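Take a look at this one; I'll ask things after.
With one protein chain withheld, the remaining protein chains of the complex are depicted in position.
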Amino acid sequence: MSSEWPLWEVFVRGQHGLSHRHVGSLHAPDAEMAINNARDVYTRRNEGVSIWVVKAGDITASSPGDKGPLFEPSNSKVYRHPTFFDIPEEVGPM
Amino acid sequence: MARAATDDTALFEYALRLGDNCLILGHRVSEWCGHSPVLEEDIALANVALDLIGQTQLWLGLAGEIEGQWREGGGRSADDLAFLRDAGAFRNLLLVEQPNGDFGKTLARQFLFDAWHNAMLGALQGSADKRAAEIAEKAAKEVAYHLNRSRDLVVRLGDGTAESHSRMQRALDDLWFYTGELFLADEVDAAMLAAGIGPDLDDIRAQWDAEIDRTLKQATLRRPDSGHVQKGGKRGVHSEHLGYVLAEMQFLQRAYPGARW
């Protein structure tokens, strides 16, 4: 019987309040064991305070072919960045 | 405030017992490194061994500190205690020196020990000896995780395939008669209990029983019948296996006396 454990993607939130970040993947028979394994594999150096695991097969990813239509339109919206606006220095911090 | 000398020899013994359990089990578990059934498990088990070696340093360090009160030239270091005592001076339980066997036996041994260890450390956090209480507090967090993990795996393997079930049952049956020693109180345990340093082993047994029964039920495994109890580890009378563990572990220190590494 070939019974390869499914692949899980692992996300860890670090000490400093940042969002969970993808750190890698591993194999485990189910979600609970994936969490345990993630603790042992990906937080050996005190890296995390919270772990998420997601079955790799359950992730829906954007297609690389759509990169243009998905991401390029935002290139032209320069006014969304604070540096777009010139504010005189004497106005103070803003 | 000076404690009576008898208390301190008992405390020395007590710290040795706790330290030697960690040392010998840590050694056994570390034998799996590079040989486990799956990479993820190899890594997890190494963490358990690392925790136990760290706890060894603390308990044997405490034993040496206490020994310094009467030993000429000061108490022995944790390393000297680990590497330069012969088997008869080791105080670990027979359970932890048993060979690894298959992975199921290793996990069953771990679970039986973790359930005891966890209850012990829980109680020792309230120890009248500050140093013991501090070590227990640090170790308790590590061991709570060990227990979660070994319990979880025992349940899964017991309630897995027919083969995993029968391997786990066999492992329990094989190891069971080493578990009685976990709760056999002798004069050291009595002195520690009287001094408020160590727990009542009857209380520990009650917690252990509840844990074991709950888990085995979930694992669809049968609790072996209590019969004859193998004992002796706590006073230095061991199984044949310990001599080989020490021959291997102490080889360099014995072959090159006085060398520093």
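Letters are used for the chains, namely A and B, taken in the order the chains are written, and counting of residues starts over at 1 for each.
Heads up, the rule we're going with is that a contact is a pair of C-beta atoms (placed from the backbone, for glycine too) under 8 Å apart; a residue touches a chain by one contact, two chains touch by 3 or more.
Rule of thumb we're sticking to: contacts and distances are computed from a predicted model.
One chain of this complex is left out of the view, and of "Cobalt/nickel transport system ATP-binding protein", "Phenylacetate-CoA oxygenase subunit PaaA", "Iron-regulated ABC transporter membrane component SufB" or "Acyl-CoA dehydrogenase", the protein name its UniProt record gives is "Phenylacetate-CoA oxygenase subunit PaaA".
Among B:H35, B:R71, B:K141 or B:K217, only B:H35 touches the chain that is left out of the view.
Only one residue from B:G160, B:G180 or B:G243 touches the chain missing from this view: B:G160. Residues of subunit B in touch with the missing chain: 23, 27, 30-31, 33-43, 46-47, 49-50, 53-54, 56-57, 60, 78-79, 82-83, 102-104, 153, 155-157, 159-161, 163-165, 167, 248-249, 251-253, 256, 258-261. Residues of subunit A in touch with the missing chain: 1-5, 7, 23-27, 29-30, 33, 41, 44-45, 61, 63-64.
Everything below uses one rule, namely that only the chains that are shown with their structure count from here on.
Averaging C-alpha coordinates per chain places the centre of subunit A 40 Å away from that of subunit B.
Taken in their complex, subunit A has these residues touching subunit B: 5, 26-29, 32-33, 36-37, 39-41, 44. Of all residues in subunit B, those touching subunit A in their complex are 38-40, 43-44, 47, 145, 148-149, 152, 156.
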